[in-house]
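Note that one protein chain of the assembly has been removed; the remaining protein chains are unaltered in position.
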Amino acid sequence: MLKTDNESRAALKAPAQVVSLCVNGEWSELAVKPRTTLIEAIRDLIGLTGTKASCESGTCGACTVLADGRPVLSCLTLAVECDGMEVRTVEGLAEGDKLNPLQEAFLDHGAVQCGFCTSGMLMSATALLERDPKPDREAINKALEGNLCRCTGYNGIVDALLAASGQPVKARTE
Amino acid sequence: MQNELKYVGKSLRRKDGPDKVTGRALYTQDVRLPNTLVGRILRSPHPHARIVRIDTSRARALPGVKAVITVEDTKGIKHGFVETPRYPADQEVLARGKVVHVGEEVAALAAVEALTAQRALELIEVEYEVLPAVFDPEEAMKPGAPEIHPSHPKAPRALANIGGTTETEWGDVERGFAESDYVREDRFECQLRTHGYLEPQVTLAHWENDKLNVWTSSMGGFVKRAKLAKVLDLPQSSVRIHKTYVGGTFGGKIDLYSHEYCACRLSMLTGRPVQITASREEIFSAYRHAQPLTLEIKTGVKRDGTLVAQRIRAINNAGGYRGSGVVVIFLAWGFTMIPYRIPNLKYEGFSVYTNYTVRAPQRGHGAPKVRFAIESQMDMIAEALGIDPITIRLRNARGSGEKLPNGDDTHRGDLRECIRVAAEKSGLLAKYGRDRKSPPKGTIRRGIGIGVSAYMGGTLIYPNGSAVIVKMNDDGSAIVLTGAIDIGQGSETVISQIVAEELGIGMDDVKITSSDTDTTPQDIGAWISGMTYVTGNAARQAAGNAREKLLQAAAEKLGVPAPELVAADKVISHRLNPEVRMTYREAIAHSVAKRRGDTIIGEGFWRTMRDEPAHPSLATTRGRWTENYAFSAQVAEVEVDIETGEARLVKALTVHDCGFPINPALVKGQVDGQVSMALGHAFMEEVLVKDGYTLNPNWLDYRMPTIHEMAESEDADVITEQYRVGQPYRTKEVGEGLISGILAAMGNAVYDATGVRLHSTPFSAEKILEGLRDLEYQKKKKLKKIEA
Partner (left out) sequence: MILFDFGYERAATAEDAVARLARLGCDARLLAGGTDLLPSMRSELVMPATLISLKAIAPEAPCLGAGGSLRIDALTRLADLERSELVRERLPMLAVAARAVGSNQIREMGTLGGNLCQETRCLYLNQRHDYQFAAPCFKRGGECCYPFPRNKRDVCWSVYMSDVAPALIALDASIEILGANGTRRVGVEELFSGSGLRPLNLEPAELLRAVSVPARPARCGWGFHKSSVRGGLEFGMAVCAVSLRLEADGQTCAEARVALGAVRERPVRAAAAERLLAGSVLDKARLAQAAAEAAKEANALPHHGFTKRHLTDNLRVYVRRTLEQALERARKEERAC
């Protein structure tokens, strides 16, 4: 696309639209431009920074959140598309200070090192367990294939999922 | 002694775990300051070009643009990964006069929001005069090659574009070859690969009240502070690097990046915070990558496989500036001479400028490439001599108490033991050669291979040592001030374990305040086991210092000599008569009230190689290096589909001499992660470049392992050290050195599965298929000869 578009585009009216989002059970009304992505709305407008921006092109999964129960890439989702939707982020997993069983399993089994992939990984894992409470290895792989981790080699993450779903796994921490 | 320990040696959960699984952990991109400007960098579209003219006026005039800078707006102070008299700083923060790689930083700007910043970037006019470029280091070395920079004055006169050299020798290699029963010469190459950290490069800088506050993704705040202060021409005390969580580094976030300087300078000019985030594409195409190394190795051995002589020539594709290239060619020598005894050695390494992005260390910093080469050749030698891969290695591997050629000592480090344990646990000798001898039905072949390596810990890199402060609270809990930065390896957990153990308090009683250059003491940084060995020992000392003071205070109050007291579980009691006791709280209260008002603060400082002023010479390798050598032997089992060439790692066994594990779960995490990185290097990762441009600047086409590629990973310690409360300890490097052995093992395993010997990574399906085709052809040729 030739760049002359930019100058004429400067005159384009792209007014903000009001979007209602229910994030982790709380409704917010946000004024967003059409180009505002869901991750920008979550991190910058609502202020929940647990969801991470890493590649901004849907190739790493760090930005994964649940939208109406589906794991989606918030970097490739426009906020205006989410009007009226229920969004869940990593901040919504624990109950106050009490970590949920999946979060505990992540810590018990070495699924966390630098932590940058962790939010997205937890959301993909949450979506999986809600749909399939006792997933086999193939199901785990398919559900998490869109979440890259550079630190753990995934071994701890797989162990955590097996543990969280009540399946046998070797202990890693005491 | 070990089983009396409460915390050290235990697989405890990460202290920062809860923050990370709840989204509370703040990384640099999560830090919010009001009125922050968006910064962007203008990058060179050419691999080599003279900058004729830069006109920023149209960009400056765009409403919403607050500042635009080029090199003319800087102090003109250079920086470099290495800054020594022989290798002075060679890179400016923005290009001056010419650009030497695609993506090099030419200008920077700050604007009120992202669209304006983008538009402004497009309004900066730069006129370039394109210069001939050179991309292959061996071409770049030739006299008459396009000059990227003048060769180093100490480099051989005939060679061009030399950033630095390393040369050393001992014995007489030519005589060694003459005396050898078998000699072979091989050439090995490794592809360009990159770190792939999930957290992007990002910096937030705020100049306020004559103080620069910086949040940046790094591996060590003190190095960043030193370099930033230098290029900004500020005293170090005017620069504060704040603590942030860090989302992975792997060597790619050590030295100074242009965008860090630019964020700071733009903030100083505008008085507002400035944030610059590199896009993933910028990271892939303009930032530091690992270094492709070419190794030519000639080796001579006796009939029984004992090494006699080795000659190595290493050529590093260093990129547009010196970067860490002059270090990797030094390290390549190290990784050669530590694991095996080599009576006669001649080593030369060349770091060569090319019109590519600058290089940085990547986890292992040359070890993976060197060990891949040497271990592949070792297996080829073994096969030629009819010796198995274990026996030949045991003959050459170092054991404990051996003197190394540079004067260092292996102490209790024992590679032979690692190899023995690896052979036994993996059953390598029984499995080796199986599918080649009797191929199973179907197209899948299984192979097994071994690779050994060694690494060093706590070596002297600025700032060379770590200090830790332990402050007791009135209730007996403690706050630990440490400059250590947790990049994922678990430093905060390990430090807590040590302090809890030394102080006799619980893990929950230890609170860590870390990695803030104003409030926490100097730290060596998160590389080459800086954390566990150096900072850990400093923490131990600091906690011990605090314990001593506690005991003194209690001794005074109880009227008992301090050596008769023991401290545990926040209670001090008489060694023989436990009824004579007081709580920490009481002892501290007494100390504050009576004993010179001392609030019980303990200090510790640790540095390796205390008798050595500096790191050994990069150019000559002379000088003592470290007292901490780690050894490892790793075994890989792979599967190859011989119809398609598709190969995968099925199982990895890592036997490592980590000294002893302070937290075995964390060690296992490091092993798993390195196995994953190694299999990426082995089978799928490559930065594709053409004429200086990056073709695959994204995670779709730069393939890092997904969960599908996960291999079974087993690890075993060879315990050679131990922990005693109150004594210095020696743990060994486990965070970087365990990629090399498993990478080499995969190469050997692919050969075992298929008979195809590859001399370059990655072991792509295409290369394996071509190798298989070649074998078929050779077989047919042989049959024809027999028939004829």
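Order of writing sets the chain letters: A and B. Residues in each chain are counted from 1.
FYI, contacts are C-beta pairs under 8 Å (C-beta built on N, C-alpha and C of every residue); 3 or more make two chains touch, one makes a residue touch a chain.
If you're wondering where the values come from, they're calculated on a predicted model, not measured in any experiment.
S.K.: Could you tell me which displayed chains border the chain that was left out of the figure?
M.R.: A, B
S.K.: Quick one: which of B:R24, B:R313, B:H411 or B:R703 touches the chain that's been left out?
M.R.: Spelled out, the listed residue whose C-beta touches the missing chain is B:R703.
S.K.: Pick from A:V23, A:V80, A:L93 or A:L161: which residue touches the chain that isn't shown?
M.R.: A:V80
S.K.: Considering the entire assembly, which residues of subunit A contact the chain that has been omitted?
M.R.: Its contact residues with the unshown chain are 1-2, 5-6, 9, 12-14, 17, 33-35, 37, 40, 56-59, 61, 64, 70-73, 76-78, 80-81, 124, 127, 141-148.
S.K.: Against the chain that's been left off, what residues of subunit B make contact? List them.
M.R.: The list for subunit B reads 43-45, 102-103, 114-115, 118, 121, 279, 281, 285-286, 643-644, 683-684, 686, 688, 693-701, 703, 705-709, 765-766, 769.
We take it that only the chains that are shown with their structure count from here on.
S.K.: Can you work out the whole-Å distance between the CA centroids of subunit A and subunit B?
M.R.: That pair's centroid distance is 29 Å.
S.K.: Would you tell me which residues of subunit A are touching subunit B in their complex?
M.R.: Subunit A reaches subunit B through residues 3, 6, 10, 43, 47-57, 59-60, 62, 89-91, 93-94, 99, 103, 106-108, 110, 112-119, 122, 140-141, 144-145, 147-158, 172-174.
S.K.: So in the complex, the part of subunit B that touches subunit A is made up of which residues?
M.R.: Within the complex, subunit B contacts subunit A at residues 10-14, 16-27, 29-30, 32, 119, 122, 195-200, 245-248, 250, 277, 279-280, 487-490, 665-666, 668-669, 672-677, 698-700, 704-708, 710-711, 713.
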